[in-house]
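Step one of this worksheet: look at the structure below.
Apart from one protein chain that is not included, each protein chain of the complex appears where it belongs.
In order of appearance the chains are A and B, and numbering begins at 1 in each one.
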């Protein structure tokens, strides 16, 4: 089939690049996944890598909906959670009936669970796009999460259902007891799923999804039913979310109703959006960042949710393309070799911006510590300098940093914009920027 | 039984009117700007906390006026400096902005006031039983809440039907782009509408705070129900929102009041069957499923009538 609609994804642009570098990227990714645990071998890093791997699959599956088909879902965790539950039940069944099914196949069962539910409700849900879809996904999400607490025999109430991943038949002598083996299992599925989802973007279905996102009327004119296309996208997204859910079940050996909840749905939206939904690799960046923040930030500050909210608002307002969008903006400049003219203005802008960010952090922490009950530590350690939350000097420093940083940053960012325009003009002249 | 019906009806209407105070603002904002404001329930929470704080400083009655105004100002600032700049990136970006905002507001509130419930009391002047139905007291404060809600409802109706601003708003409900073409300062109207909508949510917070709970998770508790109300009633339809609010208020109250499960109607299942989803469903009472009923309604309505009860536009 010829490509009937021009799309704005990275996929099309990549065709101009060499196939060699294309396969090279995937090869590097695979090697990195294998080598990573050898470099960072502590248990803590293994746990983090495993969680990041899972959330990469989850965020990529979400992007089939949001980025590719333009469906904003507030209930994506439903498929993820149901996949996890099916995987856990399957693992328990395999262990008790001695079926010859090894653990590495279990995520596929999770995927089938996600797919089955998506197939069931998807037809009705995807009738409409836009706000109606967003609301119905929210409704279904709440409905399933609440029902899971009522159907105790299936979902195990709020304590959930536990399983033992080592009780399944072993292959190659791997018990999957140690976290390292689980990591490699996850890494394997990350590779498979990422390749499959990337391939999906290159199929006619993937392309027509983009068309449905951009202009459903025209899709109808050329003989496709946007509803059917959305339905298929929804099923694929459900399948991969189910795989992520199955992997989570293997990693934690437990599935409970928190899997299905709004928090989980919100986090995947965060990850995909912060990473950037317009490019395939965007959600990967987002998943890495959000998971890392979740693991690290929660230990440093009690108001981590606020930072999440602020980062999110910042991205929505100033960089709706996400991190991937920011990075890809520089691509034509690099090709046209004009990036060098922008960098000095970046460096100038960096200092006041950093001051502004530090000022905001200091203000937030000051307020948080000041209002927190006694006994809470009220010394803030910012870039190695201790600040006492109750001291007026701290407040003064915070105000100076925020106000001063903001005023100067505004000027310097105007400079950046000017430098950018000049560089972009040159790039356009050289034919690298449309 | 009659006692239960009277009390439940009163409670249902009261909860419904509260929902309407919130959903009216949300509906008008959505119709005009196409933005489904995820942070709307957060404004309700801000209202309750501002109300609590101002009550401690200057008393309940000044707080009743001041707190909603403050919330309205916050709402206008959000529109002016947030949404207006995001508008060019499309509705999804706007929706996500309010989503992030809801997150941030919840955390700011719990940062300042903590996570425990506030000791936000009913003003002494209203702390007495208004009347007694059979043997149950009905608190005067609830009657006060009901009166405030009805007054606001009537005022809103008059404003929409009789004033020039109301005319513009009404026009914008059905023909949003046409209003702009007619040369009205759409930006200012938007800001005003957003401010008034937030102020209404804030007012609901101030009056509901002492009666219900004033806590940093109150927005998250109410938020999803609010969306059910406006989608159920029909996006962009004020009468729809009104009917849906009352209906959901009554359904939730009455579902709680009713006992009964499949087991109580058809008799218990054979215990030899063991635990299964069937026994779970068989034994669950109507009261237990009360909080999920709105979502069941939402899903049903979206399946059979995607524009909602009285809606005219699909999205």
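We adopt the following convention: a contact is a pair of C-beta atoms (placed from the backbone, for glycine too) under 8 Å apart; a residue touches a chain by one contact, two chains touch by 3 or more.
Simple rule for what comes next: contacts and distances are computed from a predicted model.
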| item | value |
| --- | --- |
| Chain excluded from display, named as in UniProt, from "Tryptophan synthase alpha chain", "Aspartyl/glutamyl-tRNA(Asn/Gln) amidotransferase subunit B", "Nitrogenase iron-molybdenum cofactor biosynthesis protein NifE" or "Branched-chain amino acid ABC transporter substrate-binding protein" | "Branched-chain amino acid ABC transporter substrate-binding protein" |
| Contact residue for the chain not shown (choose from A:174, A:224 or A:304) | A:304 |
| Sole residue of A:48, A:61, A:79 or A:131 that reaches the chain not shown, by the stated touch rule | A:48 |
| Chain not shown, touching residues in chain B | 1, 3-4, 7-8, 11, 15, 110, 114-117, 119, 121, 129, 135-139, 141-142, 211-213, 215-218, 221-222, 253-254, 256-257, 259, 285, 287-288, 290-291 |
| Residue ranges of chain A at the interface with the undisplayed chain | 40-45, 47-48, 51, 146, 149, 157-160, 162, 164, 166, 177-179, 248, 252-254, 256, 258-259, 263, 295-296, 298-305, 373-377, 379, 381 |
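In this text, only the chains that are shown with their structure count from here on.
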| item | value |
| --- | --- |
| Interchain centroid distance [CA atoms averaged], chain A/chain B, Å | 31 |
| Chain A-facing residues of chain B, complex | 36, 82, 85-86, 89, 91-93, 95-97, 99-108, 111-114, 224, 227-228, 231, 235, 275-277, 279-281, 284, 288-289, 291-292, 295-296, 298-299, 302-303, 306, 314-315 |
| Touching residues on chain A, where the partner in the complex is chain B | 70, 72, 124, 127-132, 134-136, 138-140, 142-143, 146-147, 150-154, 262, 266, 269, 273, 303, 305-306, 308-310, 312-313, 316-317, 320, 364, 367-368, 371-373 |
